[in-house]
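The block underneath contains the structure these notes are about, expressed in structure tokens.
The complex is shown incomplete by one protein chain, all other protein chains being positioned as in the whole.
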Amino acid sequence: MSDYELIKESPLGGAEHEFDGVTVAEVIDQSLVMVALPRDRAVDIESAMGESCGLSIPAMGQSTKSSDASVTLWRLQKNQVLAYFSYDGDDAEVNLAERFDAPAYYTDQSDTWGMIRVSGERSRDVLERICPIDLDPSVFTLGSVSRTVMEHIGTIIFRDGDDSYVLLTMRSFSRSMLHAIEVSVKNVL
Amino acid sequence: MSQINRIDGGLIDQEKVLNFTFNGQILKGYEGDTLASALLANNKHLIGRSFKYHRPRGIVTAGSEEPNAIMEIGNGAYKEPNTRATVTQLYNGLEANSQNHKGPLSFDFMAITDFLSPLLGAGFYYKTFMWPKGFWEKFYEPAIRKSAGLGTLSTEADPDTYDKGFRHCDILIIGAGATGLSAALTAANSGAKIILADEDFLMGGRLNSETNEIDGMAGSEWAKKTVAKLGAMENVTLMSDTTVFGAYDHGIYGAIENRASEAREDNDKPRQVNWRIYTKRAILCAGATERLIAFGNNDRPGIMFASAVRTYLNRFAVATGQRISVYTNNDDGWKTAKDLNAKGFRVAAVIDSRSISPVMRVPGAEIYMATDVVDTKGRRALKSIQLSNGKSIDTDTLAVSGGWNPNLHFTCHHRGVPKWNEEIASFVPDSSPPVGMSVAGRAKGTMVLADAIIEGHNQGSCVAADLGYKTSESKPASTPVVSYNISANWGVPSGKNRAWVDFQNDVTAKDIKLANQEGFKSVEHVKRYTTLGMATDQGKTANVLAIGIMAENMGQTMEDTGTTIFRPPYVPVAIGAFAGRRRGMEFYPTRYTPSHNWSTEQNAIFVEVGMWYRSQWFPLPGETHWRQTVDREVRQTRSSVGICDVTTLGKIDIKGEDVSEFLNKVYANAFAKVPVGKTRYGLMLREDGIAMDDGTAARMSENHFVMTTTTANAVSVYRHLQFCHQCLWPDLDVHMISVTEQYAQYAVAGPNSRKLLEKIVDPECDISNEAFPYMAAGEITVCGGTAARLFRISFSGELAYEIAVPTRYGDSLMRVLMEAGEEFNVIPYGTEALGVMRIEKGHAAGPELNGQTSAYDLGMGGMISGKKDFIGYTLGLREELQRDDRMQMVGFKPVNTSDLLLAGSHLLGLRDKATTENDQGWISSCIYSPILGHYLGIGFIKGGHNRKGENVRAVDLVRGNDVEVEICSPHFVDPEGERLRV
Partner (left out) sequence: MIINHPLLGPRDSEEFVYLGSTDLIDRPTNWEKSAAAEDFHQYQYIRENIAGDIQELWYHEQGDQSWLVVTRSTLTHEISNVELAQDFSRVKGRGK
């Protein structure tokens, strides 16, 4: 046993704010692992993932879910998929690699991103002040995912509900992103 | 005497009284008024002074083209100059002040300039203020600045907030008049996503100002119903009080939305929102703007556009006078007389310059055909007009119509040039508006309302169908056909009297004539010589009239004369609206390091490094100067152990079968055979052979490297690597991902660093010198099983490590290291001590990797591999980059060790004068070394590598420093690198 103990901390300390029509809350129970798909192995990887988890590689800008719905794959790049899954252990990379059992390259990204969920009936009104992507429900359909820039911050946006969006920014930007959302709330509501 | 000009009716709420002030006088208006309509209701015709001659001026229009009624709104820091009263929605407590006068508005001391006008014609600046030479800057220019210029700034920071936003649509319809509403209806019925924007807070355009009947109801009623219908549709977004100001590339439009009426007084809400609207198509339905006729003294308060008189009458229930006359060259002007009659006002006279029979009967009015107005009387308010037939008519308002100009501005934003249309005597859009834009209604030159409605209706369904939407058959709204006939009338000979063309810039017909006579033939030249069409209204009412006058002067056609074109913005946009919320600390985002909270608790001083906030130093109680703190941090690190947060350095995980081959191509030194578990220093060049960045790459396993970059270049190096992979060697099996933020990374430096780390590294990981030597790298666990990465690399020159843990443990690891290091008197150090130690050690950094230095200049020529192709190899071999007399990096120390040395000093020979010709180089980085007890620097000097031991002077003329320094090796501390390896 070590004399010292490390204590983990989420980027925003679990921040959660309720407004009239919008809830802004940090997402703290999800892990992220980047899965790189070498060109000559993409087919093998997909079939292995299909066998182990019932997953297929989503179309660009879309997501797919494992058969037990615990893992969501985001397709933001041609040669990589990002796995978003309920897990809060330290070894997300190993955990996912074992689940997938597919010959890809895995890289833990759980600590790279801070995640904020903006939900509620006014969520789109708030987000249109910072998000250049068209969030019209018929365009950015349920499960859509996109990487763009909001307030100078590289941001991934994922629609995980009818009126619910998860925004991911590099961890060090988390406070600035939370602030940007709160300014939008103040300006709009 | 309140609102003596107000009558019943109008599209305002006469139950809801609003109080406002004008030049300190408390006045009343109604909900739905503009500032201009409320002023006219209170019989305030004189509302400002002109720019150059300080002539008394009145409100002339009822829209955004207004040249005269520009005012200062609000007070103190909220004061906003040059605000058009004609588009400012009235609200309770609005404070307005007139501009451009000294002393009271009714007696402006600067009005003397009006009597000096013979001296102040076109180009007077260029002619009058040319001599004596040198007077311009010192005397003339400041004097002119003081007397000219429009409103005044508060000079305080703008306390208002602004925001921006993004909207997307299939079809943007610009203008919600009869045409725009018709287009919106058919387009929206197809299911296409529509944004309908209008600059007015009340949609409906001219329908709100006229008495046309549409579908059997009042035009304004039809507009209201149509707007309500559109507003109820899911696929329609209505944006009133929103001015589209520019058409940009690929269907992007800019639009400014004012704070909603109900929040007008709420300073907490953004004053304006700057929308970026992404469109697939746009339909321009911006209507038309009326123009004046140039006749003598046509600028007196009370002389207005005929259409504006109708707007005030019908929409705002304001009669602008008791004895109104009309002067026109087209049928439309007669409507003013008709509407006045209908409201029970007697019209004094209708004067039409055309030789035709009267357009209609106007009971009680004198009618003069083929007649012009040639002069007017009344200094502060119009009293009478003189006609070309010698008659004089007493009148207090003259409603003038010189015809209508299509609002085609956006069709010019991508350099479309309008073309002349003789039938309507105006310019119409050319055939190549910006891609995706079509034009309908009066903006296109379709002047008859019934036709404009059909055009809008058809255009809306056409464009929607073009985008693949199903359109259904429907009938356009119907309205009686009222023809529009016009015969151009640019002006009448006015003798000695001045006939004004551009009210805002005080340009007269005579000025244009003079410019033409002096050889300015092009419209562009005349514009610049006379200042015609400049300032806040951009000549919306003046340009076409001026071109007409030019054509007459030069005896040529309108086509031959041509026109100036328009660029964004359509109306003035506050700089604050472009800045949006990006002010102060929000100019760009702030990135916080994992140790930020802990550092804040230690009262660290922070420094901005790009977007990052880094700890610069950590003062202890009693330390009064930053040098005290930094010297202590350096001494303590070099004698025991210090910790620095180096998370900000770029970290890139690179995986794949070809990684070592890839690194071999992008680094200048050899990388093909780095063993697993080792780190190597790497120098990256640009293709032109100049140093780009340096860092390390550690081989974690056969197919996995971790690369580090400098903080500043983290993003650009990653981009460069992606370029090299995707564009140059696309088949290499290489997968890159930034892990800068995945790991909190701390440098643990100093002779006790291993001892400290051994306390937290789990016992099964051997980090002894033998097991984990200098430049080793590996995966370890710490604090009972937490995975970490350890690199034995050193920027300070001491025995040192960098340890990385998942960022979730970053704050905690800092605290643990400090606790475990207590027995060694561990200290945290900031970027300043980091810099001191790297300079003592002679490492090049940002100031040295300045985009001009080759590997040879930096003294790293020996590292360059000659056995492989890599980025920068061939061009780096160029003779010029390898010359011995280039600026080469060396060290400098003061000969007198008590001397101060400053970064930025230039290097000169001992007896040379401080001139550019004698300049031999510069000190790029400089610090006080607490270890050596004197200042030292690194820098560049011609042929430096071969000049060690020579003395030169480091001169800083700005800060008055001139000291003798010795050229030496840049490696001041432990040049052999023994401390690294213990």
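Lettered A and B in written order, each chain numbered from 1.
One rule holds in what follows: contacts are C-beta pairs under 8 Å (C-beta built on N, C-alpha and C of every residue); 3 or more make two chains touch, one makes a residue touch a chain.
Please read these numbers as outputs of a predicted model, since none were measured by experiment.
Of the listed residues A:41, A:124 or A:147, the one in contact with the hidden chain in the full complex is A:147. Within the full complex, the residue among B:681, B:729, B:774 or B:928 touching the omitted chain is B:729. Set against the missing chain, the residues A:60, A:142 or A:189 yield one that touches it, A:60. Although one chain is hidden here, its contacts on subunit A can still be listed: residues 60-61, 76-78, 132, 146-149, 154.
Residues of subunit B that touch the chain left out of the display are 248-252, 278, 414, 435, 658, 661, 687-688, 715, 719, 722-723, 726-732, 869, 873-875, 877-878.
One rule holds in what follows: only the chains that are shown with their structure count from here on.
Centroids of subunit A and subunit B (each the mean of its C-alpha atoms) stand 32 Å apart.
Every residue of subunit B that touches subunit A in the complex is listed here, in rising order: 161, 163-168, 193, 268-270, 273, 276, 278, 581-582, 586, 588-593, 612, 653, 655-657, 703, 731, 733, 735, 737-743, 759-760, 762, 782-784, 786-787, 805-813, 816, 819-820.
The touching residues of subunit A, counted against subunit B in their complex, run 1-10, 34, 36, 38-39, 79-80, 90-91, 105, 107-113, 128-129, 131-134, 136, 139, 151-153, 170-173, 175-177, 179-180, 183-184, 186-187.
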